[in-house]
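Yeah, one chain of the complex is gone here, protein chain that is, but the others are all in their spots.
The letters A, B and C name the chains in turn, as written, and every chain counts its residues from 1.
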Amino acid sequence: MDLTYTEEEEAFRARLRDWLAGALAKLPPKPSPGDWPGRRAYDAGWQRALYDAGYADLHWDASPTQRLIFLEETERAGAPYVGANFVGLLHAGPTIAAEGTPEQRERWLPPILRGEEIWCQGFSEPDAGSDLAALRTRAVRDGDDYVVTGSKIWTSHAEVADWCELLVRTDPRAPRHRGISWLAMPMDAPGVTVRPLRTLAGSAEFAEVFLDEVRVPVRNRVGDENDGWRVTMVTLSFERGTAFVGEVVACRRVLAELARAARRSGRWDDPALRRRLGRLHAEFGALWRLTQWNVSEAQRSPGGVPGVGGSVFKLRYSHARQELYDAAAEVLGARALVLDGEGGPWVADRLSSLSYTIAAGTSQIQRNIVAERILGLPKGG
Amino acid sequence: MDLTYTEEEEAFRARLRDWLAGALAKLPPKPSPGDWPGRRAYDAGWQRALYDAGYADLHWDASPTQRLIFLEETERAGAPYVGANFVGLLHAGPTIAAEGTPEQRERWLPPILRGEEIWCQGFSEPDAGSDLAALRTRAVRDGDDYVVTGSKIWTSHAEVADWCELLVRTDPRAPRHRGISWLAMPMDAPGVTVRPLRTLAGSAEFAEVFLDEVRVPVRNRVGDENDGWRVTMVTLSFERGTAFVGEVVACRRVLAELARAARRSGRWDDPALRRRLGRLHAEFGALWRLTQWNVSEAQRSPGGVPGVGGSVFKLRYSHARQELYDAAAEVLGARALVLDGEGGPWVADRLSSLSYTIAAGTSQIQRNIVAERILGLPKGG
Amino acid sequence: MDFQPTEEQRALRAGLREVLAARFGQDALRAAVAAAEAGAPVVDRRLWRELGDTGFFALGLPEEAGGVGLGLPEAVLLFEEAGRALLPGPLVATWLAAGTVPGAAEGRVLVTAYDLGDGLVTYPAEADAVLGGSGPAAVAAGRPAVAAGPAASVDPLTPLGRAARSEGTAEAPGTAGSVGTAGTAGTPGSAGSAGTARPAAAGPGGAGGPGEPAPYRREGALLTAALQVGSALRTTELAVAYAGRREQFGRPIGAFQAVKHLCAQMLVRAELARTAVYAAAVTGDPVETAAAKLLADEAAVRGARDCLQVHGGMGFTWEAEVHLHLKRAWLRAEQWLTAAEAEEALAADLTES
Partner (left out) sequence: MDFQPTEEQRALRAGLREVLAARFGQDALRAAVAAAEAGAPVVDRRLWRELGDTGFFALGLPEEAGGVGLGLPEAVLLFEEAGRALLPGPLVATWLAAGTVPGAAEGRVLVTAYDLGDGLVTYPAEADAVLGGSGPAAVAAGRPAVAAGPAASVDPLTPLGRAARSEGTAEAPGTAGSVGTAGTAGTPGSAGSAGTARPAAAGPGGAGGPGEPAPYRREGALLTAALQVGSALRTTELAVAYAGRREQFGRPIGAFQAVKHLCAQMLVRAELARTAVYAAAVTGDPVETAAAKLLADEAAVRGARDCLQVHGGMGFTWEAEVHLHLKRAWLRAEQWLTAAEAEEALAADLTES
């Protein structure tokens, strides 16, 4: 049990810190949330800068510990998030790297790393939420193409993406998990319609994607036909690995800010509130350690696929994040009702925290996973 | 919506109060918990006193409001609990009254009301807890008798009871709920063995009852053969009616004592603790009003069977009671670790409060009932 | 004792439910949100007037003053319905102002109140008058003085503004323009219920006791609690309906215990809060009112949260009704009496009794 970093790791951290200080100084102004082309350019530019400095493929090739350090340091420095590059770097890219042909890797991976091509994700459907395998978007073979019809939901950056990693049903008669295939669909193909989807936070971070007889070349299929479920699971397992490192660092910063705000407003004199924040301090401190624990575990297993700690982490973290913003509301009092006031960012973040117990598998589904896969309780119910 | 009592009700309350003042003065000393014969005599004596004063059949014949007043006033006055008469007055008695023949009513009801015969309950079995219908105790017809073999658990007052209301399986091939019958078994019949069952509270409030070819006359069956499940449900519905009125009154008293103890010890200066107790005050106040709500509902429906409010009440109350004793532990600090110290009764009551989310149907089962029967959600799961 | 609503009370409630179903259904709700977003007024003045015509605001005034001569028990039943429908507008303050602010009883004016902390006031642009002051005398001070301009409200149907004085109290920014005291004319309670009348007990000069809020603040808290109960009941219904309809893993999600038990707990919280609100309406007791507000706030906020969880991703769209319940519930929890204030009031009562 060792929490000290090796000399190499510390050297990596020091180099990264130096580089970040310089790179962030040259960063263009942040575009507004509704400016999708601006956001694409901003995120792509940052990825290009990372590429030029040799940090582009950290999510793929570096050791889990290096990735941890990278995510920790970039968050601490206030660097841009992965943003529009999220799907390419963390979902589609790793999938293609693991399951694609040499030609597919050659075609799609370098532009992802250089920030030249943006990917979005076409997995969820209105009738297939946590039950992803219930997806109904159909792909019918027609010569060298699949003809795809259906709709997808909760797709980020669909407005500006070049590619969509798409799950389609290629054999409707096969058992649910069997007849699914994974396609790379060009977003400018005829028949693709993107409609922004406004969330309860008032923003349009997501979109619905409607597919009306969209032709996708068969060569764009990664993995075998009807083997898309397995291919996808390789991808999804990344989501519960180090995906939240930056967020935990950010939550710890937010908590400290909250404590300072409470001191300024005098709310700190209320022991009930103070102790509530103290408890959250314990919570996020432990979640940070759990991240290190999970990374250490991944580091030991050669495949680098995160273990059971991922579900444990996600269950607790999604709840803790909501607790954090509920505590923020208590600190703010009536100011938590105002979106553009002192409580501004906190109020918006509180709204978005509501999705954490639902997105990427509801807490209910996560508890099933923990109970059945880790604890070995019987399926069903 | 009217919370004032009628003149008749107030007159009843006044008479009862007067009578209680006199009757309690004449009460013998309370026997120790382990002195079963002493407890039987004490409880039976109190029931006889109630009988002589005309209050014996309040659980059966009085209006729900009168019963509410009776339970409220007896608890406030510190009168003995129903104790050893519980099953006779609240389970077996009402069942016989509703489903028995004239001869059966004549045989069993008067001794219950006069405190002359004590009943216990033989429903639960080691392998049939919340799933009562899974009971396996067998009764085989042999001439004018049933021959009963099996075992029962969580039976109170078994050591001193005269009768046991017993659920047995009379048709092992019928569907679970069908082949069950309700028998009145004399506890002195050959083949009945009682073994005290020690609970985690360290006391032996309950017993196991082992039945080895016990002969029970067929004429002791109440209701038709194999109709015992329906007969029993009539009985059980009483358990969630006014059964907890006295306890809610008691909890409100305990909460006030707790607040006074916190003031004495200085713990009251801690706003977190103070507000926790304030919240419990809201909780138990509302639970008391919910009792009145349920009684008013029962009063309106001629059958007098409590409505859906019973499950709502039990779910919330069992949790609130545990919260109360957890709060007590916080007030007491380390003293909550000592059984015979200042925290004495509270510590023991805390231990016994642990059973509330389990006894008479776990909270999990209660939530199923609420979801399926009240909200109409689909069965299963 | 018969705590259940009378036939007349049930009929009153059913009547308003019918009116609101016809006049403020799902489509009207969506239209109101869209209008509010476009900067248009939120409150439908015609509907407000119609409510006035039904006697909604004049319910508690004596008949000789043009009122209906009923009490808080009837009022909480109606406010429960308004909360269920997510009806926008300063319903509570206008109700409290009936008999004080001309036109309030008839639904001709919108009256808001300083019922929030941090100098915030609801409906700053639409309200015709504002109720203020912490004493027993309710003060109508013309339009609320909005100094720093509007504030972007978390609830699209409840616009917020910053009042001139913003020391974070709920006092009136200006107490000029007093036109009388709220409902101090002795209003008879409904037959057989104790203390249901408007704040007749407290004379114009003094509040109920040291530390006790002025009667109109107590009534404000209670009626707001009734709105919360309506919202909690509605989100329970929405969750149950969705759980019975939505299929995942081959069956309705309502067949899964996790969802089933969420719904059961929603109902338990809503029913307990409802009982507390009705009881406080009947007794008029300030401690029971604090309990009612505390339990109703929790039932509404947690109910909306759980409803969101049951709806999964589909509850996260702007179009879904769920988030409006959550946001309104958050807002109402800050109005009149916060959880911390209610808990302290309850705690104080514990050692006094």
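We take it that a residue touches a chain if its C-beta (ideal position, glycine included) is under 8 Å from a C-beta of that chain, and two chains touch if they have at least 3 such contacts.
Predicted, not measured: the structure shown is a model, and the values here were computed from it.
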Contact list for the unshown chain, restricted to visible chains: A, B, C
From A:255, A:324, A:337 or A:358, residue that would touch the chain that is not displayed: A:255
Sole contact to the chain not displayed, among A:145, A:225 or A:297: A:297
Hidden partner chain, residues of subunit C it touches: 256-258, 261
Subunit A residues touching the omitted chain (full complex): 1-6, 9, 65, 68, 255-256, 259-260, 263, 268, 271, 274-279, 281-283, 285-287, 289-290, 292-293, 295-297, 299-300, 309, 312, 315-316, 364, 366-368, 370-372, 374-381
Residues in subunit B touching the chain absent from view: 124, 126-131, 134, 153-154, 197-200, 202, 270, 272, 329, 333-341, 347, 351, 354-355, 357-359, 362-364, 367, 381
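Here, only the chains that are shown with their structure count from here on.
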Whole-Å gap separating subunit A and subunit B, where each centre is the average of the chain's CA atoms: 53
Subunit B, residues touching no fewer than two other chains: 271, 275, 381
Sites on subunit C at which at least two other chains make contact: 256-257, 259, 340
